[in-house]
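Inspection log for the structure reproduced underneath, given as structure tokens.
All protein chains but one are shown at their positions in the complex.
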Amino acid sequence: MGEVKTIVGAASGESFFTTKFESLLAWARKYSLFQYPFATACCGMEFFSVAGPRYDIARFGAEAPRFSPRQSDVLWVVGTISQRQGPALKRIYEQMAEPKWVVSFGTCASCGGFYDNYTTIPGVDKIVPVDVYIPGCPPRPEAVLDGLMLLMEKIQNGNREPVTVLPKVVPEQAQLRGKRALPVTRGDKEGA
Amino acid sequence: MEPADEILEEEDAALEIPADPMRLNMGPSHPAMHGTIRMVLDLDGETVMNVDVQPGYLHRGFEKSCERGTWSQVFPYVDRLNYVSPMLNNVGFALAVEKLLDVKVPDRGQYYRVILGELARICDHFTCNGASAMELGAFTPFLWLLKVRDWIWDILEKETGARMTHSFGRIGGMAAPPTEGFKDDVRAIMPEVRKVVGEAEALLLKNRIFLDRMEGVGKLSKERALALGVTGPVLRSTGVAYDVRKDHPYLVYDRFDFDVPVGTDGDNWDRFMVRTEEIRQSLRIIEQALEQMPDEGPVSIDDPRIMLPEKREVYSTIEATIAHFKLVMEGLKAPKGAVYSFTEGGNGELGFYIVSDGSGTPYRVRVRPPCWFNLQAAREMIMGDMIADIIPTFGSVNMIGGECDR
Partner (left out) sequence: MSAKAVKKLQSVLGDAILETTNFRGDEEVRVALKDWVRIAEVLRDDPDLAMDHFTDLTAVDWPEREMEGQPRFDVLFAVRSLSKRHRIRVKVYVKDGEEVPTLCGVWAGANWAEREVFDMFGIRFAGHRDLRRILLYEEFEGYPLRKDYPIDRVQPLVEYRDVDDTLKLPPFGIEEGQPFARVDWEERLAGRDEQVSPSIGLQQGQRRALSDSEIAETQFTKKAEETAAE
């Protein structure tokens, strides 16, 4: 939350805190994001993974997909948007109730990717305003979670400037193909 | 039967209120339409009287884009055709160009391609079955199967460097030889994968809701399936044992002992079970391939006109630098002509009809997408069923937008 001031009552010893109403509202909003996954293409597979057991987007209070734009706060544009799809995307965005945010998931949604041809919209920002860009073809789930954190930060600050998920410093071991141990132990630890 | 229904039947439709057919739009952004597609339905009550299936919402100009790069630059596009099993597309396209060039990859490379391809096929079938179950409300099996997909993706990532869009195939081999612990890694997950297949079956196969919605729904006859050009699990579910790996063996598939599962009715249930059984058969193939695969030897052909030289040599010798420059800038020169090469993709016969005019650029790359023809048959599967039956039927056809619309 924004400005928080904790006050301990002198007489009773009970404590309470004060903050601005907007901050409290934003704090509540950012932890209960209802999303509309506008999944069209390859990135949808990674979106599955983010929602899946290993990466588990539910940890951030953003697991509930709502397939009605009227009920959702965040529009995830996941995948390539073709010219033919454009009107549908615009209409869905317009149907969403305020406040609403748009996340552009993957390179195709952000700038058209290597489909710079007659049928692809070079970035959904040509049609709807975008809050967070997540580059990658498709982005790794870690990058998606980074993007979600950025969005939460934006909601808290009330900031509508577009932001982009930036690459992290690559650890040395990740660059060695095949020399790296598999990231997560399997079977015995997760799900079972 | 409820007493009220009996009366209605006896006194015929006199009691029924006549209703105009209703026109309903489904899609292009519909929760159950994984991928993106639009259906215009004519409904009588809840029965589908007519349907116009409209693909094309993910048309990305694949074929046009291929016509302006070199042959090798097609690989990233090919990855994104069937994005659930990119490795199979990689291998399919590499085989097509190799057929045009008339070259053959060394044994080790062939086994490597088989193993990676079969891993991709397992992912493909797991995703399809999991998504079908999820759309019917069974969320647990979906998460269960996604778990396995992440294990397999770990291996593929370790081998290729990318989780799903690998671009790992090369004309004349693979981008790199198998890593050191490759065989052990694959062997380690095999029993686990097999266990999860059993667990998913235990979760679903005795579930009344699941059975009711899969059995006898979305039927397709054998003759219609053949005339419509249906291939893959959808064709096999109708009772036709056509598998490219068996009927026209490519790579080293003739050296393995595996079965082709077939269904009887061509309904959703058969399609689900064919895919489940194919996962087991893929595991069998992988086991045998791991046994037979040599530990030493090249995975790619040794021809500087086709394969890029090693990076170390590019930086140290002038010959390799020139070869590298020529291959990257001009592309390899394929002889003039046209070939059709086909492999078994995740959804059926994945064919590439490629035309070369003798330059370094493909003149035409036509992909025969299995989904395109499978989806064409979806109209006949859906018609006459209830509107709710569209969801499991469409799920088991497994339309992949990238491949279908290209």
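By letter and in written order, the chains are A and B; residue numbering begins at 1 in each of them.
The criterion applied here is as follows: a residue touches a chain if its C-beta (ideal position, glycine included) is under 8 Å from a C-beta of that chain, and two chains touch if they have at least 3 such contacts.
Because the structure is a prediction, the values reported are computed rather than measured.
When the full complex is taken into account, the listed residue touching the unshown chain is B:339, out of B:217, B:339 or B:400. In the complete assembly, the contact with the undisplayed chain comes from B:330, out of B:44, B:303 or B:330. Contact residues of chain A toward the unshown chain are 83-84, 86-87, 90, 111-112, 116-119, 121-123, 125-129. Of the residues in chain B, those that touch the hidden partner chain are 54-56, 59, 61, 63-65, 67-70, 73, 99-100, 102, 223-224, 226-230, 240, 242, 247-248, 329-331, 337-340, 349, 351, 353, 355, 359-361, 363-364, 366, 368, 372-373, 376, 405-406.
Methods note: only the chains that are shown with their structure count from here on.
Chain A and chain B have CA centres that are 28 Å apart.
Those residues of chain B lying in contact with chain A across their complex are 28-31, 34-36, 56-61, 64-65, 76-77, 80, 83-84, 127, 143-144, 146-147, 149-151, 153-155, 158-159, 161, 163-165, 176, 179-182, 185, 189, 192, 401-402.
Those residues of chain A that touch chain B in the complex are listed here as 38-42, 44-46, 48-49, 52-54, 65, 67, 79-80, 82, 84-85, 88-89, 92, 114-115, 117-120, 137-138, 140, 177-180, 182-184, 186-187, 190-191.
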